[in-house]
Every structure is written in C-alpha cells, then in structure tokens.
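Sharing a structure here in structure tokens format.
Right, subunit A next:
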Amino acid sequence: NQTSAQTGQHQTKSTSQGGQQTLVIDDLSETRDLTTIDPLNKDITLPRSMVYDSLFVKDKDGKLEPSLVQSYQTKGNTLEIKLKHGIKFQNGDPLNAQSVKATIEKILHPDPNEESAFTSLLANIKQINVVNQWTVDIVTAHADYILPQYLTNISIVDAKQLAKGNQYQTDLNGTGPYMLADWKRGQEVVLKANPHYWGKKPQFKKVVIKYVPDESTRIADLLSGHASIAADLTPESIDRITSNANSHVVTSPGDRVTYMSYNFNGPLANEKVRQAIYYALDRKTMTADVYGKYATPATAPVAKGASGYVDAFPLSDYNVAKAKKLLAEAGVKAPLSISLHVGQTDLDVAEVIQSQLKQVGIQVHIDVLAQGELLDPKQLNKPEPIMFIFTGLDNPEEDAYRIYAPTFSSESFIKPFGYKPSAQVAQLIQQYLAAPNLTERTQVSKQILDITKQQAAVVWLLQPANIYGVSNDIEWHVDGATQIHIQQIQEK
Partner candidate 1 sequence: MLESKHLQKTYTWKPVFRPGVSVLAVRDVSLQIRAGETVGLVGESGCGKSTLARCLAGLEQPSDGGVFYHGEEISRLSLREARVLRKRIQYIFQNPVNALNPYRTVAQLIAEPLQHFRVGNQKTRMAAVQRLLDMVELPIDDMDKYPAELSRGECQRVNIARALILEPEIIICDEVISALDVSIGVQILHLLKTLQRKQGYGFLFISHDISRVIQISDWIAVMYMGLLMEWAPAAGFHAEALHPYSQVLLQAVPSLIPGEFVDHPSTAVEIPDPVFPQHGCPFHTRCPYATDVCRREVPAFRSVGQHTVRCHHAEAVR
Partner candidate 2 sequence: MTQGIIQAVQRLFGGLMMLLMVSMLLFFASRAMGDPTYSILAVDATQAQKAAFRSEIGWNEPVWLQLLVYMEHTITGRFGVSYELQQPVRQIIPPYLWGTIKLVGLALPLGILGGIVLGFLSLGASKKIERIFQGVLLCLYSLPGFVPIILAIEIFGVKLKWLPPSGSQGVQSLIMPVLLLAGAEAIKSGILLRTKLQEVLGEKFIVTARAKGVSPLRLQVQYLLRPTLSLVVSFLSLQVGQLLGSTVIVENIFAYQGVGSLAVHTLSTRDLPLLQGCIFVPALIFLCFRFLTDLVQPWLDPRLRQDGQRVMA
Partner candidate 3 sequence: MQSHPYLLDIRGLTTSFAVADRTISAVNGVTLRMHSGETLAVVGESGSGKSTLALSVLKLVQKPGTIQAECIRCHGKDLLNMSERAMRSVRGKDIAMVFQDPATAFHPMMPLGKQLMETVRTGTRKEKKQRVLEMLMRVGLPDPERQLRSYAHTLSGGMLQRVMIAMALLNRPQLLIADEPTTALDVTVQANIIGLLRDLKRQFHMGILFISHDLGVVAQFADQVAVMRRGNIVEYGSTEKIFYHPEHPYTRHLLQMAPRLGSELPSPVEIDRHA
C-alpha cells in the first residue's frame, strides 16, 4: 500500500524531475464522489469517467464517437452495438455483451433502496438482447435517436462483479485508463494509471482528486504547487491566478442553466404576472454584473450548440414598459410583495433580481435556504407568492431533453408547487425523444419552448462558466467540453 502512504505529499512536476508523475486536482463540486463513488449512481463524477469507459464518447465538436463500441446501427426500435474485442476490465474479466446488458439492466431496475440518476434517461429501453459475446441489441419502446448520446454517460460495469452484489459500488473496476488506488471519503480519490489500457496510454502515473471546500485553499494549493488544477473557481479569483507566473486560467462553458421558478400561489398563479417578471429581468446586465464575462445570459434551457437549442428567449425581451403593462393587465396593485428563496451560491443573482424587479414595483424579500430545502414542498407550498432560484439541472449530454423531461413533463418537479403541465407539451417531449434527426428535434424543441414561454413557469437566467486555475506545468485544451476530460490534459 505504497500509494496511500505517499498521498500526504503529492508532488507535482515543479518539485519532482523527470516527467510528471502525479496530477492533483482540487475540486469542490465533485464532493459527491467523495461521499460515494458508486459508478452507476450519480451524474458527473470525475473519477468515474477515468476509471470507466462508456460505449460512446463525444468529440470536441459534440459529435458522437464510438468508444467501447466497434460499430453500431439503428434499425427502427433497435440499436445494435458491436463491441471492440480484447478489452479487459481491470480485474482481468473481458468486456462483453453481458456486461453491457447487466449494466443497463442494473440502471433500469435498481435495488429498491438505491436510486440511479440514469434511470429516467434510459426509461425508453424495453429489452436488451445479447446476440453474441460482442454484440448486443438494445430495443426501445419507440425509435430513440438520442439513446447513443445518453449512453456516453453510462459506465460499463463488469457483469460478474454486478452479480456479486454491492461490491461494485466501492471496488471500482472499469475498462478505463485509470484504476482506483485509494479512496478516502470526503477527502480524496487516488487513481493510478491502468497499465493494460486498451486505448491511448494515460499521461499521468497517478491522479489525485482532492476535495477542498474552500476556494482560497484550492488556489493556495495551486499556487504552492500542491495541485495542478484548481476547479470550481469564481470570477473574482481569476486575478489572483493570472498574476502568478506559474499558473493560468482555463474556462469551459458550464452545463447548467440557472433558472428561477415559482410556487404559483397568489398573484403568481396569474400567467401575466409571471410574464411580467420575465420581461422585467435584464439577464444581460445581471450576468455581466455578477459574473462578468464568465457566464452567458441564458436564451434557452440549454447552451448554444447543445442539441435542441433554440433562441426562444432573446435578450431583447427585456422590456420594463411591457412588464408594467402586463402587471397592470393582471390587475395587481403596485407594490407587489414576493419572497425569493435562494441558496447561498446564487445569493448575488438574487440580490440583482431584487433590485431589477423593484423597478416594476415588485418588492422582493430574499430568503436564503440550504440547497436541499429549496425544492422542499414544505418551503414552497405556502399561500404567499414565492419565487426560487435554482442552480440548474445537470446536463452532461448537452441535450434539451435532459431539461424538458423533469421540468415540463407530468413528472415535473414544479408540479407539486402548482404548475399545471400541459398534455401537449408532454406529448411534444415524447416526440422530441423520437425525432430522427437534429433538425426535427430543433423544431419540436421550438414548439415546446413557445408554449412554455407563454406559460412562463420558469425563467432561464444565465449559464455560468466553469473556471479552472491550471498550473503552467500542464497543458489543457478544454475543447468545449463541460467537464474535465483527463485525456485532454497533457504535461508540458
């Protein structure tokens, strides 16, 4: 157990000569990795993406590329996948069709006391047929063209290990470039290079992902050479990093859109009031004020370039006069008083919203809640009107369905607070999923957005970028990806 003894003093290249041995990444948002490293459980996990391979990957232009897959074919409702040969799991088991089947079935039918965030993504899948050792057929309820996109995010786990019960959750065993060396909950995950990796040889002998909750400490780690990458930075820290000769800043577009929604009570039950709020908000100034250039104002639930993107909420919608008119039409008396629930992270945004809405005569009272409380019906199911700001839904696939389904379908998470999902939208969402190509999908997406814009149930506010502080010892081309891809990082 040499590694664990050493982990106290991870040294990056600056102090050790002869090639970079260890890459240390300090991060915050990956905390969830540090509470559990279950490969089938949570959404974005850095170590998981390094230990496991998925069937497909996206290239830097967002195009689908096969990874474990040799070739694939869509025949109606069936996606036929042929796997690459000779790939082995880190424990020596071969990668085969059984593993794909077992993995997907595990996701579709998780133990009752476990949940998998992927279940809803793969809900369309009806059946999985193993054709031969390396070929598997995935049968969906109806034609599903997005499925391969979704599969980019699914780690393929060894069927034999899955059969053994819960062991797979902590004893990571993937086909990826790195293997788990050590895991200290709440502290760090240590990965070491997989010597038998089938693809491009991993750059680093060891990768350490450290959970460092405090931003200034992440930066200190970076500046003192104890970390090569400090993730999850705020724009205010950028000066500190760029002013240091040994580090620079790398940004990548974020995959979450911060939005605001309501509890649909009192005046907020009125569509016009909600529309007025939408028109009263100046997203452009808000974004610039709070994030500077490190965020983009949202013009859709997904980022520009993601599949399903439509510019349905142009920034030019900002119109105070119109907002006032709508309010007048709605017949609300001038100072309208509304609470705004917000988590600590979006407090700044909330304060800007507060001042912007004041111009149209809406008095906003900010109420800071713990992140988990925000969507608690207990907080929102109150008779008084409440707005809330939420940091956004994960969308690593960069596809609008990821947003539409939980927001507007009959499973909508704002439904408990009074939102009435329309059947039409629900149907359109199904259509979207079945749409055979991007153009068609975009069309459906536009329809969805038009209807929901009318409903004004959600205001898409802005999309903060990911900011990384990076040591000059390494080179990292983000390539438009929204998360860290270890293979993009090179030592200099």
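Behind the choice of candidates: all candidates are chains of the complex that A comes from, given by their letters.
List of remarks:
Rule of thumb we're sticking to: contacts are C-beta pairs under 8 Å (C-beta built on N, C-alpha and C of every residue); 3 or more make two chains touch, one makes a residue touch a chain; residues count from 1.
These numbers were taken from a predicted model, which means no experiment stands behind them.
Of the numbered candidates 1, 2 or 3, 2 is the chain that subunit A touches in this complex.
Interface residues of subunit A, counted against candidate 2 in their complex, comprise 7-9, 26, 35-36, 42-43, 112-115, 117, 119-120, 184-188, 210-214, 216-218, 220-221, 223-226, 370-373, 375-379, 390, 393-394, 405-406, 411, 413.
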